[in-house]
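These notes concern the structure reproduced below.
With one protein chain removed, the remaining protein chains of the complex are shown where they sit.
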Amino acid sequence: MSATRTLRALPTLLRVGVAETVAYRAEFLVWILTTTLPLVMLGLWTSVAQDGEFKGYSSAAFVAYYLANLIVRNLTGSWVAWQISEEIRLGAMSMRLLRPLHPYVAFAASHLAAVPFRSVVVLPVAVVLLVSSGASALTTEPLQLALIVPSLVLAWIITFNVMFMIGSLGFYVTKTMALLNLYFGLFSLLSGYLLPIPLLPVQIRWFAEWMPFRYMLSAPIELMTVKLDAAAAAWILVAQSGWAIATLVLALVVWNRGVKRFEAVGG
Amino acid sequence: MTRYLRLFVVQMRISVAAGMAYRADFLLEGVMAIAWMALTLLPLFVLYSGRKDVAGWDAPSAMIVIGYFLAVRAVLEGVVSPSFVDLVERIRSGAFDYVLLKPVDAQAIVSASRFEPWKIFDLIGAVVLVIYAFTKIGHPPALADLGLGLVLFVAGVLAMYSLWILCAAASFWVVRLDNLTYLLGAIFDTARWPVQVFRGLWRFVFTFVIPVAVMTTFPAMALLGRLDAATALAVIGGSLGLLVVSRLVWRTAIRSYTSASS
Partner (left out) sequence: MIRATELKKHFRVHKRPPGFASAMKSLFRRTYETVKAVDGVSFTIERGERVGFLGPNGAGKTTTLKVLSGLLHPTSGSVEVEGHTPFKRETKLLEAITLVMGQKSQLIWDLPPAETYAMNRAVFDVPKPQFDATLKELTELLDLGPLLDKPTRQLSLGERMKCELAAALLHQPTTLFLDEPTIGLDVAMQVAIRDFVRSYNQRHEATVLLTSHYMDDVVALCPRIIVIDQGVLIHDGDLRALIKTMDPDKRVSFTLTTQVADEDIVKLGTLVAREGQRISIKVAEAEIPAVVGHLLGTLRAADLAIEDPPLEDVLRVMFGKHKAQPA
């Protein structure tokens, strides 16, 4: 399927994706609401830190961290693994493979189409964050601020790739739900979703610092809330780019192998 | 009555048979249960490595709250959630019509239509955790406390079940709601902390609006002998009340589905 045809198809794909998202108002809202863990953690840690700083984090710092967490999670989260495994289970995947559009592009388009809406919902959170934390817990370095958006984009790409790869495992394994749960557990732990990485026990912290999870979530948060020198900030972007490419390659390899197997078995 | 019992047994048997189909799952589920418990305990570990006491709860007593959390979650993920997913699928495909045509209450059919039998591991893990917590405390719970702790566990499960029925009823009005099961899980996640840890509005919400406190904190307090009789009765009453409300809402949902009101 040629690249030009894909590009030409993109506007329609995006438009339909938007219509789909809007078609089910309540589901859309529910999806937004499911990322409540950061809020719960926020409630917990701000209560704890009210009596005094907890390992270097003040109440305001926790507020900043978890609200930024919520924003990033909402903007970068992907559900393509569920989509793929459902399509395989219901038989719709066979149909999709017949179409002259690579599923990676199709799924990516439908996900991108939802970003505008998620931004709308995320906006009030961002405002609350700015108003409640102010400059004390948020960065003001212009370089860091400039890098936030690229970092979010890269985080989105890495997350999508990893989810796409896990979804592709549905070609090999029937119980993708178990895999997804395992993945989500690791993600919560190592990405900074559950707890800021510096608060993790030492042994785990070491793991978290070089696994891709950090670059899916914690990286943009760090740019927003931690004072970094230029080198450190740039390094984050470099590492994210590296992971974006690596996960893309991995995702497509697993996908291709999976499809071959799928077709051999009879779809 | 026997009809309902036999239905439950058949549904259980079918789910276990389906679950046994892949033997590798056995190992996987066991590993998952342990991994998940470790993950649940981590924030606790981090918290108590920096503080000795949080809102009147020390590490072992907070562990008991987590034990209840794991136990109720085992029931949620073992019975309630899978059945809910099944229900949503039936509504979407139209096969729910067949449920209405059976001479058995629809709520009974959909409540336990699917099981994840391996969640029993999680339940066992919860019990082990509570026992461990009590070894840290130094003495076992008084018999009366143990009894009350069990009763409130049942009340907690009923409260959680009622919330699920309310979500299930909602899915009649808005068809594509499979995410609701994740929402329920996400809200339920707040139950892993003693409710006193939250302050102000949060505490109010978690005690009265979405009563997760009922499911974990109060039963833990009962087991530790810290719960007064009045609160215990209120919790039991509240759970039963919620059960009744959810039943009424469910009935309304069915009536709407069959356009009884139009």
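Chains here go by letter, A and B, matching the order in which they are written, and residues are numbered from 1 within each.
Everything below uses one rule, namely that contacts are C-beta pairs under 8 Å (C-beta built on N, C-alpha and C of every residue); 3 or more make two chains touch, one makes a residue touch a chain.
Treat the numbers as computed from the prediction; the structure is a model and nothing was measured.
Asker: Residues on chain B that touch the omitted chain in the whole complex?
Answerer: The list for chain B reads 2-3, 6-7, 9-11, 14, 17-18, 93-95, 97-98, 100-104, 109, 258-262.
One rule holds in what follows: only the chains that are shown with their structure count from here on.
Asker: If you look only at chain A, which of its residues touch chain B in the complex?
Answerer: Touching chain B from chain A are residues 24-27, 30-31, 33-37, 40-41, 43-44, 47-48, 50, 54-55, 174-175, 178, 181-182, 185, 188-189, 194-195, 199-201, 204.
Asker: Under the stated contact criterion, what part of chain B meets chain A in this complex?
Answerer: Those residues of chain B that touch chain A are 22, 25, 28-29, 32, 35-36, 39, 42-43, 45-47, 49-51, 54-55, 170, 174-180, 182-183, 186-187, 189-190, 193, 197-199, 202.
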